[in-house]
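The complex appears here minus one protein chain, its other protein chains still in place.
Naming follows writing order (A, B and C), and every chain is counted from residue 1.
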Amino acid sequence: MIEPLIKDYSSQGRKGYSLPELDVPDIDVKEYLKEGYYREEAPDLPEVSEVDVVRHYTALSEENYGVDSGIYPLGSCTMKYNPKINEEIARLDKLVKLHPYQDEDQIQGTLEIMYELKEYLAEISGMDEVTLQPASGAQGELTGLLIIKKYFEEKGEERTKVIVPDSAHGTNPASAAMAGFKVVEIKSNERGMVDLEALKEAVDEKVAALMLTNPNTLGIFEEEILDIAKVVHDAGGLLYYDGANMNAIMGYVRPGDMNFDVLHFNLHKTFSTPHGGGGPGSGPVGVKEFLKPYLPRPLLKKDNDRYYWDYDRPYSIGKVHSFYGNYAVMLRAYTYIRALGGKGLKEVTENAVLNANYLKVRLKDIYELPYEENSLHEFVLSGSRQKKKGVSTLNIAKRLLDYGLYAPTIYFPLIVKEALMIEPTETENLKTLNQFVETMKIISREIEESPELVKEAPRNTPVRKLDEAQAARNPDLRW
Amino acid sequence: MIEPLIKDYSSQGRKGYSLPELDVPDIDVKEYLKEGYYREEAPDLPEVSEVDVVRHYTALSEENYGVDSGIYPLGSCTMKYNPKINEEIARLDKLVKLHPYQDEDQIQGTLEIMYELKEYLAEISGMDEVTLQPASGAQGELTGLLIIKKYFEEKGEERTKVIVPDSAHGTNPASAAMAGFKVVEIKSNERGMVDLEALKEAVDEKVAALMLTNPNTLGIFEEEILDIAKVVHDAGGLLYYDGANMNAIMGYVRPGDMNFDVLHFNLHKTFSTPHGGGGPGSGPVGVKEFLKPYLPRPLLKKDNDRYYWDYDRPYSIGKVHSFYGNYAVMLRAYTYIRALGGKGLKEVTENAVLNANYLKVRLKDIYELPYEENSLHEFVLSGSRQKKKGVSTLNIAKRLLDYGLYAPTIYFPLIVKEALMIEPTETENLKTLNQFVETMKIISREIEESPELVKEAPRNTPVRKLDEAQAARNPDLRW
Amino acid sequence: MDYISNTPSEKEAMLKKIGVENVEDLFKPIPDDVTFKRPFNIPPGLSELELKRMIKSKAARNISMEEQICFAGGGAYDHYIPAHIDHLISRSEFYTAYTPYQAELSQGVLQAMYEYQSMICELTGMEVANSSLLDGGSATGEAVLMASRISRKKKILMSRGINPVYREVARTYGRPRGLEFIDLGLNETVTDMEELEQKLDEDTGAVVLQYPNFFGSIEDLNVVKNLISARKRTLLIIVVNPLTLGVLKPPAEFGADIVVGEGQVLGNPINYGGPYLGIMATRKRYVRQMPGRIVGATTDSDGKRGYVLTLQTREQHIRRARATSNICTNEALNALTAAIYMATMGKKGIKEVGEQSFKKAHYMADRIDDMEGFEVVNKDNFFHEFVIKTPLPSAEIGERLKRKGILGGLDVSRWYSFDGFLVCTTEKRTREEIDGYLEALEVISSD
Partner (left out) sequence: MDYISNTPSEKEAMLKKIGVENVEDLFKPIPDDVTFKRPFNIPPGLSELELKRMIKSKAARNISMEEQICFAGGGAYDHYIPAHIDHLISRSEFYTAYTPYQAELSQGVLQAMYEYQSMICELTGMEVANSSLLDGGSATGEAVLMASRISRKKKILMSRGINPVYREVARTYGRPRGLEFIDLGLNETVTDMEELEQKLDEDTGAVVLQYPNFFGSIEDLNVVKNLISARKRTLLIIVVNPLTLGVLKPPAEFGADIVVGEGQVLGNPINYGGPYLGIMATRKRYVRQMPGRIVGATTDSDGKRGYVLTLQTREQHIRRARATSNICTNEALNALTAAIYMATMGKKGIKEVGEQSFKKAHYMADRIDDMEGFEVVNKDNFFHEFVIKTPLPSAEIGERLKRKGILGGLDVSRWYSFDGFLVCTTEKRTREEIDGYLEALEVISSD
């Protein structure tokens, strides 16, 4: 049974909403409205009842898979469990029924929470100041890079380049370009790490920053990080830390202590806020002292016991969000941090790393492990052995869906062929990990014995393999 | 994939709860506790994490079908849509975080809502006073019958019998028996109604009451209701109205005006409160003036603008519920009644009756309609034609499940062979009704062409046909 | 807002198909002389916005437990409820479903009920449990009826230590079937065992006690066990607070034949008294006399495990007047809540909740007992509720505490012929709150 479109439920004159009767004198809107701007024909939205709406979107939800449905081993996405208390907190009237322009004296509770969240993030990352304004990780990257740009502008240095390793998240080069930089990609070495020589070669007086994830997208920790930092700093450049993999290091190492100058967080990864099927996220940015002046405005400050927004920031890069960022997401992250406490956060990291290493050990004999280095919270396998039998990583991913499991991130990082990037997170347990391993083994066996089964996957999903090429060739983007 | 039991998720030492650290001086409970009562071995409950619990019960929910999943045409169950605003209201802290023994001056808002609900129910039913205490329809029946019993006791009349038509809901005779009455069943006439002659014969000075649903379980209105009432009243007996079918008559006729003396409501049918997979319900009872003294205690009263519980009720039957009944269910019903208003309730009935009659007209040529009388909100078909082909009503019901629809009530009322009792309710629309008709047609065709398909149903459900005989023969009632 | 889906033109089309002119024509079977001809005297319908506003303005007249600190118990308790429970029971597949008549599309509810039954058995130590009754009171009523069916005797000895409202409901349930209820008096806060011994005789169908009882005290169940085990056809009914059973020996160990109780404490909100749920468990051999729905495991036509409502020949829709009870709708969603709660708390948590409640109550009681003019009547024997004798009448104490934002307890003279203040302390109460209460008592008593 295919769920129809909501418009297919429509029946002329049916109503799913209710509004009070108008209680002020009625007027003819068309007459009052500036002439020529009245819409004669109403937009052709569906005409459906509340029952229709509820049944339709309930049915759609059942065609979707969330963390509450099972393991979600998407590498670099940190799909951990989203505690339900967070949802309850983020719906407290007293916390969320607030207009963004209410006076500060009416929202001291909210500002205190935001301020404490900033402090915790600074502590976790080893940075000196944090802005909560960016609404996503990528917006955080843009913000961080604009801060770097502004810093050099103020210093009177013209630095036009940003260095990005070839293993970096796609947002890194994209953000650098958005920020007006030229992107210089450097190759990883054979151990999957930054090639220090290549870096030295790339670095010059035009380099504004190196963007790095550590551990990198292979889950491997850049051991030479202090040397890397020195190379960049010596050339006058800055270090940007991509916080997507923060779940790997909490309590063990802080980006600030690795001499990073700027970083962004992903509250919707490390700090358990749900991804919402693609958003909202939240991407706070932390900086070292010397970059504070450039943070977006307004900056949340505290004066004795009073919290306030400081708009008087002449060197600020300006605003990146209309208001203060994704506040209701921050509430969830705050709740999470307070639930775990400092010790709990460290345990999160320990268990995330433990789970990933356990999976790696159990899977590496079946699927090729291109980089043998120790890894932390995630690791990357290659389906190249299986590819030789004519079965691609895409097929393997789709076959996982048949077994009711979500698939890892595939074909990323780009430096691994037929990549399967796996991050279980700490909220999975031995049983769900073993189930994943067993399924991966079964699939491997199927590839040996009946590869068509895998190539024709998925079969047990609401739809079978979808034709992406057709979608791009003949875009059907609306009804 | 079969969802395991929650205990199968268990792992020794795993924890899904959190409690504050004890903040009073610790003591040895065993030592303080009366000797010999300390439980040395903790009950063997599962040891699971919050993630486990959430995933398990989410998975279980997906193996269930609710009104939000689609049509639920269970006759006599009035499975209408449950508005979401009701759920929101029933979770307002200020309304529900109340201890049942809080002083009345702290809960005037709550008492006002309950009082108004009583008044609305009295108005809808044409009764003089209402108790909200019974927690279900059957408990309402028991309450009503105990009131009747008490009434006769106080009058000094020994009346030991209750008359129940053979088409009655099973709870009617069961409740009469619970109330200590002897049940006298009378046959329906060929039109599916109370046989007035049979009634006259059954009535004597030992009869306490006749229990009746009107429209009856065939959906047929007992036209001779005033004559029926007269027969019973003339013999000194009372009339009890089973309110399960109230959705058929709101705004068109009131049980009080049909000379019923006592009735119960099913808030979880007529007034849109959800069934919860079997409960909670709520079964308020309404009575005529002369029966007021016997209502359960306490009775909610109003004195000027102050609401209070009257416990001083010497003739009361006593309590049937520990407190005041299923309050949070009442909140939902109250919200519903206020959303619809008087006019809206009448429209509910009109549309419920319209939908049922439409379905009947469309289905009666395919499935036998044993009683041709006009019917109101529900009707009963018989699968006896299909039975001749070796396909039972049970098979038809199971086959409906294969098409993603819920089945009607089957094998009830008992007076119809292979009965299919169908009640669509007003919240279905032409489209869902037509879809039901089409599916019933397809099944009818399948019975002609490939009866095995129907006999082996269901196939598309989480489990296939379950062996009820085995369950009863070898009870496996716990892990 | 009427939630009706049909549009005027659809109605038109349907009427046409039916073959009538107007919808009113469908009501022709209703004789004119009973037809209701005026509009309902019920306020006009409201939009959602108005509805919320109107109801919130009424709610504003309440003072909820968010605005005061609750030390009231007596059958309704303020325990902590984990946040994910409401999330799960709000899944519409659960709460908008009917009783699982079509088992194949209702496995979710059925399996959850099977789990509920299993965990109730674990807690109580009994062999079988049903999937809920209406509340603690009616469960007590059903229990005495059940015991009378099994014992074929009408005399029921019922301790005055049982929650007074349960006793009242039980009498309402039992009397029409001719049961004779005989009270067992109290020695302070526990049942007078000598009286039990005296009254217990051949004709006694059941003895009913509560554990812990209404005053929070533990009855001498070992004594009861000995007294009853000597009599073959007398059943022992124990009314429990299931949330104490992580700490207390299960009632099965004292020879309970039927265990009932109020399941609200298992994760259900306090809701001004309802909906709650009645729990009931018994011995395997009595299962066919047990009222209420029971879920059993079985297999499907492919041999796969699944769940169904079973032993339905006990029930009204099959047996009609000869059913074990008239109960039909039960409290399934509350039982689901209880199942999720029991699973969440688990082996350790269920014990910890009990122990914390116990410890906090004892901390509090010890200090009250030390206060001038106050005395904890059952200081040597209580779980997490205790009775205090106060220098002022307890009603007065309660009133004064209320003004300080404390729901201090229950005035037992409401139900008993003596004055006393029943105080309850759950794991939710903090030391700060308790100390605030103590301080308030000091002030009140020294006024």
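Brief remarks follow.
Note that in this section contacts are C-beta pairs under 8 Å (C-beta built on N, C-alpha and C of every residue); 3 or more make two chains touch, one makes a residue touch a chain.
Because the structure is a prediction, the values reported are computed rather than measured.
Within the whole complex, touches from the chain that is not shown fall on A, B, C. Screening A:Lys187, A:Lys292, A:Arg338 or A:Lys441 against the full complex identifies A:Arg338 as the residue touching the chain left out. The residue from A:Leu199, A:Ile225 or A:Val285 that touches the chain not shown here is A:Ile225.
Interface residues of chain B with the unshown chain, by the touch rule above, are 11-14, 18-20, 49-52, 54, 58, 83-85, 87-88.
The chain not displayed touches chain C at residues 48-49, 52, 80, 82-83, 87, 90-92, 428.
By definition in this document, only the chains that are shown with their structure count from here on.
With each centre defined as the average position of its C-alpha atoms, the distance from chain A to chain C rounds to 46 Å.
We define each chain's centre as the mean of its Cα atoms; on that basis chain B and chain C are separated by 20 Å. With each centre defined as the average position of its C-alpha atoms, the distance from chain A to chain B rounds to 48 Å.
Within chain C, the positions touching two or more other chains are listed as 1, 3-5, 10, 46, 48, 82, 84, 86-87, 92. The multi-chain contact residues of chain B, meaning those touching 2 or more other chains, are 14, 50, 54, 58, 62, 68-69, 81, 83, 339, 427-430.
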